[in-house]
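A single protein chain has been removed from this complex, and every other one stays in its place.
Letters A and B mark the chains in the order given here, with residues in each chain numbered from 1 onward.
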Amino acid sequence: MSNHEEHTEVHIGLRGYFAVFMILVVGTILTYLTSQMDLDIVFPGANTLLALGIAFTKMTFVILYFMHVRWQGRLIWLTALGSFFWIGIIFAFTMQDYLTRSVGNFPK
Amino acid sequence: MESVTAVGERNVVENPTTNYLNNGYSIWSWLLTKDHKRIAVMYLIVVSVFFMIGGLYAGAIRLELLTPQSDLLESGIYNKVFTQHGVIMAFFFLIPAIPAILGNFLIPLMIGAKDLALPRINLLSWYIYMIGGSLVLFALIQGGIDTGWTFYTPYSSTFSNTYVLIAGLGIFVNGFSSILTGLNFIVTIHTMRAPGITWFRLPLFVWAHYATSLVMILGTPVIAITILLLALERVAHVGIFDPAIGGDPILFQHLFWFYSHPAVYIMILPSMGVISELISNYSRKKIFGYEFIAFSSIAIAVFGFVVWGHHLFVSGQSPYAGMVFSFLTMVVAIPSAIKMFNWTATLYKGSISYDTPMLYAMGFMGLFLIGGLTGLFLGSMGLDVHLTDTYFVVAHFHYVMVGGTVLGYLGGIHAWWPKMFGRMYSEFWGKISAMLVFIGFNLTFFPQFILGYLGMPRRYASYPPEFQVLNIFSSAGASILGVGLVLPVIYLTYSLFFGKKAPANPFLLPGLEWRTSSPPPTENFRVRPVVTWEAYDFGDENGLDRTEAPKVQD
Partner (left out) sequence: MTTNAAEHALEHHYHPPGLQHQFDDMKQQEESVSIGMWMFLAQEIMFFGGLFTVYLVFRSRFPMAFAAGSNHLDAFWGGLNTLVLIVSSLTMALTVYYAQRGDRMKQVILIILTMFFGTVFLGVKAIEYTDKYNHGLVPISGWNKRTTDSGAGAKEHSSLVLPIETRVEASEAAPAIEAPHSNKRGEFQWTDVSLVKEAQEGGFLTENEKISYFSGGEIDANKFRDKVQIFYWIYFAMTGLHALHMVIGLALMTWLLWKAFQGTFSAEYYSPVEMSGLYWHFVDIVWIFLFPLLYLLGRHFLHGGGH
């Protein structure tokens, strides 16, 4: 049976895995170093945004290459993307409550 | 190319000597089975037991509420009774019943497969259910819980001195049963369909279970983590729901209802799937608007995730968030309405037979209509301020849960009983029970709409005397409903031993599950079906016709 080649054979090779690994390591070091720098002068929350951006990038590489999603069919893509969308729902709809609450007058 | 009748002929053995029921008699052949049909039967037994226990608690509630004073059960005990009624019914009956019993039994048959994709996971689901159920029963026996099935903090996390931890652990464990069942169904529906069964040839029962499974997988883990956080807070005596240190009790409600609202769609979607089958089968007419019903199932599953804040309107949630949730609650009603219209259109000019399953199906349509519409009342913020935590809410959810899910469940059990056990039940008693259930149910719960509107609060053992008459009606109705629910246990069990043997397809229905023996062999089909026809195909060329279904002698 040759079908296992079509859907699971990954064309990345050893070198590819090591390349992704290096990207992940570089990303980690970058996250650590930039966290020490005050980027809030650029805009408030820049540090967090950058750290999350790097984390998302690292995650994307792990998902696409280590988890082989790059070579998978539509259903797996839909599952992976859909899960993030769903987490987005719980974040967004919960935060829309907390962000629109008025803080109230408490006795000093 | 196999024609329908050819498949039927090859797969059907009337009065089969070997079928899944007698393929091995030892206890281990059942407890270690991988056969989805046996697992479904094991679920049937245990789910029925839990239903009875939940029903006993309901009986206690209605008995207490005959009089305005809390004379039968004092408040603390009454709190335990309604809590336990809710916990058992919601988690151990409503959520698993149709998927684990009818879904497990029928989905492989309806898609022409030998079994589910992951049979051992299916068995694991059953064991997990047993463990979770045992833990909760243990908690009940030790002294029970009194927090309400909603476990709101800070009462459940800080003040309640009842067995919240053990019960919570039981519910946590049980959640994984649900998750694994959902996972199994999705995989099965994707990969195990017989040749020729395209997505739009699937019965709507299968579509409904696919949508349900999505909800099970995406929603249940959140209740799991919520219970875990609650348990940690109880043990640690400090935590994120504790306002004393800056925590937020409403966060618990957000997390709880993120699952528990979609959970009600887990409860209703499979029932709607059953109804689609029953309406079509018992009007001997192809379902109207197949794609609309299929897609509306998915729409309900998806939209069901963004409306949970309608349980938090008066909790302290921001009114702006409330507006968003209120609007979306109106939107989520639309796909359900679409289904109702399509079912009605199916009935039009159909050849309707008033067999027991059809009585349940038609009952569903009327009761779910009322339940669904009253949900809209509750979904408008202003009205909800008046109605929340009153009997109006109790009536609403019982209309959809009992009028909806239980009727669908009973209709399905009756419709597929001949297939599952190879026996015909007594139509006479079936019809009597269906009518008792319908009448009893309405007498129980309709007065509660009025009581709620008049202001009677829920979860109270005592009430103002002017509400007594309506409460008596309600309790009277409950006794009729109780009889109607107990009768099937008797006559269905009786049919197992003394019922007429069922032919493979007693009503000449087009579903693939009817083209194999009753009961089916362990491998479901002796010859692998190759499907060349559309779903609900009552047309002449397939050997079925639109005349009356054969009358079954009682």
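Convention: a residue touches a chain if its C-beta (ideal position, glycine included) is under 8 Å from a C-beta of that chain, and two chains touch if they have at least 3 such contacts.
Keep in mind that this is a model prediction, so the values were computed, not measured.
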| item | value |
| --- | --- |
| Touching residues (missing chain, whole complex) on subunit A | 1, 3-4, 7-10, 14, 17-18, 20-21, 24-25, 28, 31-32, 35-41, 44, 47-48, 51-52, 54-55, 58-59, 62-63, 65-68, 72, 75-76, 79-80, 82-84, 86-87, 90-91, 94-95, 98-99, 103-104, 106, 108 |
| Subunit B residues touching the omitted chain (full complex) | 2, 10, 113-119, 121, 179, 182-184, 186-188, 190-192, 217-222, 224-226, 228-229, 232, 236-240, 244-248, 251, 254-255, 258, 527-528, 530 |
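Quick note on the criterion: only the chains that are shown with their structure count from here on.
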| item | value |
| --- | --- |
| Separation of subunit A from subunit B, taking each centre as the mean of its C-alpha atoms, in whole Å | 37 |
| Contact set on subunit B toward subunit A in their complex | 190, 218, 222, 250-251, 254, 258, 305-306, 308-309, 312, 317-318, 320-321, 324-325 |
| Touching residues on subunit A, where the partner in the complex is subunit B | 75, 83, 86, 89-90, 93-94, 96-98, 100-102 |
